[in-house]
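Only one structure is covered here, and it is reproduced in the block below.
All protein chains of the complex are present and in place, except for one that has been dropped.
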Amino acid sequence: MYSPSFYQIAPVIAVCASLAAVPLIALSGSRPNLREFWTFLAAGIKFAMVFSLAGWVLAGNVVEVDLIRILPELSISFRVDSFGMVFALVSSFLWIVAATYTIGYMRGLQEHAQTRFFICFALSLCAAIGVAFSGNLLTMYVFYEMLSLSTYPLVAHHQDREGRAGARKYLAFLLGGSVGLVLPALIILFVLAGTLDFAETIQTGIVPEGTGTTMVVILFFACLFGFAKNGVMPMHAWLPGAMVAPTPVSALLHAVAVVKVGVFCTTRVMLYVFGIDLMDELNLGIITAYIVSFTIVMASIIALTKDNLKARLAYSTVSQLSYIILGVALLAPAAVQGGLIHIVNHAFAKITLFFCAGAIYVATHKKNISEMGGLGRVMPFTFGAFAIASLSMIGAPPVGGFITKWYILVGTLDAGQLAIILVLLASTMLNVGYFAPITYKAFFGKPPAGVTYEPGIKEAPLIMVVPILVAATISVAIGIFPEYMMQFVKMVIP
Amino acid sequence: MEDLFLFIVANYNYWASLILLFIGLYGMVAKNNLMKKIIGMVIFQTAILLFFVSVAVKRGASVPIIKFTADNQPILEATAYANPLPHVLILTAIVVGVATLGVALAILQKIQRVHGTIEEDEVLEDLRK
Partner (left out) sequence: MIDQVPALIIIIPLFASLFLTLVGSLGHRFSYILLIAALAATFACSLLTLGLVVDDNQTIQYRMGDWPPPLGIELVIDHLSGVVLVLIAGCALLTAMYSLHPAKQDNPDRLNHYYALFILLVTGLLGMTASGDLFNLYVLLEISALSSYGLLARGRGPAYFATFKYLIVGTIGACFYLLGVGYLYIMTGSLNMVDLTALLSQPELQESVSVRIGFTLIILGIWIKMALFPLHAWMPNAYSKAGTTTACLIAPLMTKVSVYIMLRIMFTVFSVDYIFNSIAWSHLVIYLASAAAVVGMIAALAQSDLRKMLTYIIVAEIGYMTGGAWVANASGFIGATYHILADGLMTLCLFMAVGAVIYRTGDASKTAMRNLFQKMPVTAVVLVIGAASIIGIPPTCGFFSKWYLIQGAAQAEAWVFVAALLIASLVAAIMFFRLLEIAFFGDLDATDEHEGSQHGHGHHGPAVAREEAPLSMLIPMVITAVAVIVLGVYTKEVVNYFIIWSVPVGL
């Protein structure tokens, strides 16, 4: 416990640590070790700050910081509560893990423009934490845009035709959604409500009474589809395209930071702007639940057809993200808890999966699943971790994904939505369908014709394998000991 | 019919300047020769100047210099003098018009040197090359 004034500064430091690292990284571009030291230092400070805030939040406090009052009625402000803490903890912790892995990956492949890469990486983390801690919609929007822009060079990293096409699509969807849908919704909301601060509780929201139903519905869907990072169909199309990025980018940004920011914004708006009461009254929750159910099933089916490992993972992400929104949209306490805890569970599992894909690529330069037969015997740690993470995706105990499925199922029953149960069942079957064969073939299948592996273990560099194992271990740990993270979620909705 | 006639005659100064205005505008918009455009511009400006000056006229009034009656008393009635203000304004506007004309002619000369013509369509063709 520190003095309360410390907690006023801590969120600012947490957000700005990586921002401050940017010039340092840029200046030490010619000395890679020093450059990486700055990344780690910033990541360490960031995590320390978030973690110290976590204890304070658990004690029942909410930190509110007013940074700059930009318009007479609006300010850039931070608010650290249990809802944002879930996301902030995960992303700041995973930055450390991912930074380790990234160094191995980038050096292993001797990638070009590494300095630019680390700069953008740091910027995007600043934006992600900024979103997690934002105290009103304007702040959230500002950091959301910052994230879109700072990740653009990462997606376009290879600078070839494919990379640019992916990056263009990425920006087109994200900016199109945010400028075209979210911004007007924001301003109209501001005109209606006179404020953009999030509500104190998740019940009431800030939309004033007497607002026309049509208007509320339009605003709601503008937010649902406008935060295109959440991957709800049909705004998901950027996600597979963005997988041309180097694997660490896909791992941290497109399994954790970027997409989770999208989901976080969506759920934040659902709960703290519209509020459970209003969503219940207008049946918005159920409609949303059906929309995202469609995404869950469709994305899983598309994933089945993909042979490129990263593409399959991308569609799996699209599907899993909708779980989170589904949970919240059901509005039953257990389902909301399940949805929110899935931010954590999915983050650890999916980052493991992407790390594995990257490790396989670095070690063997293989991208396609059909070429991976028998590879498990050469890279047992990688594929072991892969198997664990797939279990989490499927939702089998004792891995984290099970907790999610359990809560969401309970919530679905509470809400009395039997059709959704069918969706959950179908998606679980599909998850098994597209994950199990990968592991099975890797361990028990034969290598593709003309390829023989020398006996013995030939893993990726240690600096990559360790993060994989750490992430996989935590994935199991949060399945067995879910309480720590559940505390935060339960503070949002008891 | 008679009313219309009276209306036109009573305000003939306005109508005259209006006609000039349109002649000028026509010249500026429709003529192909750039010199004729400039002439149109001058007519256009002059029309407005005339419009202003004609406003100052009063029936039976004289130049705005204070006059004296036989017993050396100054005549201070506004109706006795034409309104001087429009004249002053128009003096300035004439200067502006002359300056514009000067700049226009200078640019026209440059156009002639660069493109070898002052016909708009030929200049455009030359530019396209």
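Per-chain residue numbering starts at 1, and chain names A and B are given in the order in which the chains are listed.
Everything below uses one rule, namely that a contact is a pair of C-beta atoms (placed from the backbone, for glycine too) under 8 Å apart; a residue touches a chain by one contact, two chains touch by 3 or more.
On a predicted model such as this, the values are computed, not experimentally measured, just so you know.
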Among A:L175, A:A237 or A:L282, single out the residue that touches the unshown chain.
A:L175
Where does chain B touch the missing chain, residue by residue?
21, 25, 28, 34, 37, 41, 44-45, 48, 51-52, 55, 85-86, 89, 92-93, 96, 99-100, 103-104, 106-108, 110-111, 114-115, 123-124, 127
Residues of chain A in contact with the chain not shown:
68-72, 109-112, 138, 141-142, 145, 149, 153, 156, 158-161, 164, 168, 171-172, 175-176, 179-180, 183-184, 187-188, 190-191
